[in-house]
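Moving on, here comes subunit A:
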Amino acid sequence: MSDTPSTPSAPATPVLEMADVRKSFGPVAALRSGTMTVESGSIHALVGENGAGKSTLVKIVAGVHRRDGGTLRFEGADVDFTSTAESKGAGIAVIYQEPTLFPDLSVTENIFMGRQPLGRGRRIDRAAMLKETTEIFERLGVDIDPRRPALGLSIADQQIIEIAKAISLDARLLIMDEPTAALSGVEVERLFAVARSLRDEGRGLVFISHRFEEVFALCDRVTVMRDGAYVATTDIATTTPDAIVEMMVGREVGELFPKTVATIGEPVLEVRGLRSAGTFRDISFDVRAGEIVGLAGLVGAGRSEIARAVFGVDAYDAGTVTMRGKKVRPRRPRAAIAAGMAFVPEDRRKQGLVVDASVARNVASVIRRQLSSLGLLTGRAENKASGPWAGRLEVKTNALDMAATTMSGGNQQKVVIAKWLATEPQLLIIDEPTRGIDVGTKAEVHRLLSDLAGQGLAILMISSELPEVLGMADRVLVVREGQITAELDRTEATPESVMKAATAGAVPTELTPVLPDALLKEVGA
Partner candidate 1 sequence: MSASTPTKTPLTKRPAGGGDGSARTYASYARPAWQRLLLTRETAIIALLVVVLVWANVNVPNFDGPLTVYYLFLDLMPILLIALPMTLIIITGEIDLSVASTVALTSAFTGVLFTDAGFSFPVAALAAIAIGAVCGAFNGFLVGYVGLPSLAVTIGTLALYRGIAVGLLGTEAKTGFPDEWADRVTDRIGETSYPQGLVVFLVLAVVFALLLHFSSFGRGVFEIGLNDEAARFSGVDVARTKLVLFMLAGAVSGLAGVYYTLRFDLSRGDSATGMELQVIAAVLLGGVSIFGGRGALHGVIAGVLLIGVIASAMRLEGQTQNVTNIVTGVLLIASVIIPRLLSWASGRLPRRTRGDT
Partner candidate 2 sequence: GGDDGGSGGGGGDDATITFLPKNLGNPYFDASSTGGQNAVDAFGGSFEEVGPTEATPDAQVPFINTAAQQGVGALVISANDPTALGDALEEARDAGVKVVTFDSDVDAEYRDVFINQASAEGIAKAQVDLVAEQIGGEGEVAILSAAANATNQNAWIDLMEEELAASYPDIELVETVYGDDDDQTSFDKTAALLQTHPNLKGIISPTTVGIAAAARYLSTSDFKGQVALTGLGTPDQMRPFIEDGTVTAFALWNPEELGYLAAYAAHALIDGDITGEEGDTFEAGDLGEYTVGENGEVILGEPTVFNADNIDDFSF
């Protein structure tokens, strides 16, 4: 593959032109002026903080939402899609932020649902469908049985199905909303190769990501959004990550990894010989007071599974978990909580929060037993207890009885953290602390973790973002295929050493280099 981002040829024809597109959901102005022009034969990045309106913009192009105003032109003609079927028909393929597969149906059917090839008598031509799927998979170099149900696929594989779906559409505009969020280096590589070949065929692509290294590795132009509005469009070649960050945030971002060196105390958590069939084995490690231990590895390596087993959400087959010398009962999150553990899970909308419940109830949800008197619990007690914690974390909400649904991802993450800090834990397990969180909030979360460690909290942090692990952890454990393959001290941990342990050798070289200076400052690589 030719990797140099090709500069867009001067008179490229625009596939997609959007100007001043607006969309409100009730009182929420999700998109105030969406403006973007995508040329055919180019890859266009769309970046912005969480809640900047990127996904909303995408969904308007796709016909999921109808716009309230503004113009939308596809291949030179005004369009107004009322359903995703119409946009598909017009030649637009979209990979949504959340994979949207039908778990009960076969992989092949998932790819072709709603537009299966028809044979005689308008019957679905299953053979043709299967053949085409096999061809696409070959092109993508993936090894998934096209006949198996989508149920049980890993996120990475699901994302690959999404990509296959988009490719099979043979679309002239392909929009990918954070397609790499769950992919490992190798898979990202493969995706990029496909993206480039599609570009070279003259199609237009839109690529949304929070990872600048990817944006700079893949894209030709970049559009920045902030607070639902267009900020600027520039050629990638003429800009820098720092400049983009500034446009996104509208202010200067403080230090991203404010790691202070803490005094490390006694072991708080001791895990010995933990094993779960099919997921992980021989897992032994300690986390000490004041220490941040990073669990690094590729997506699907089993890090979240280890954390879930330690916290007792999942069962394990063998091994022990000990907190401050006392064995913790397996499979009982409540026992883990009583022992002083707190767990901020990776999927905050599904696992971390009850999004339809109020901020107060969410924050008080673990401590509410202590808030009861004579077994009775009042809303007043919950409000009283949760208010200060929400305030401490600067949660942005009008009132404590607002449902968490309405909040941005970063704010939701703060609510989750508040909920667990309210339990005054001795160990905080935090899985993907900043996944899908914008740069500004990220820095806040990192500062918080650092402060907490400074106060003697033991922290086990799982992160797929290498800079985050390297920037924050005192010690890095690398997990590969369910086993700990390396234990690296803060000084030994470099992108190369971690990636090597995570991948058993083959390090994708391309993705490491382009990091904003702000990020690199603390990595010390």
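A quick word on the picks: all candidates are chains of the complex that A comes from, given by their letters.
Operating definition for what follows: contacts are C-beta pairs under 8 Å (C-beta built on N, C-alpha and C of every residue); 3 or more make two chains touch, one makes a residue touch a chain; residues count from 1.
A quick note: this is a predicted structure, and the numbers were derived from the prediction, not measured.
This complex places subunit A in touch with one candidate out of 1 or 2, and it is 1.
For subunit A in complex with candidate 1, the residues that touch the partner chain are 25-26, 251-254, 313, 332-334, 336-338, 340, 343, 345, 350-357, 359-361, 365-372, 375-378, 380, 383, 385, 387-395, 397-402, 405, 419, 421-425, 440, 443-444, 447-448, 451-452, 455.
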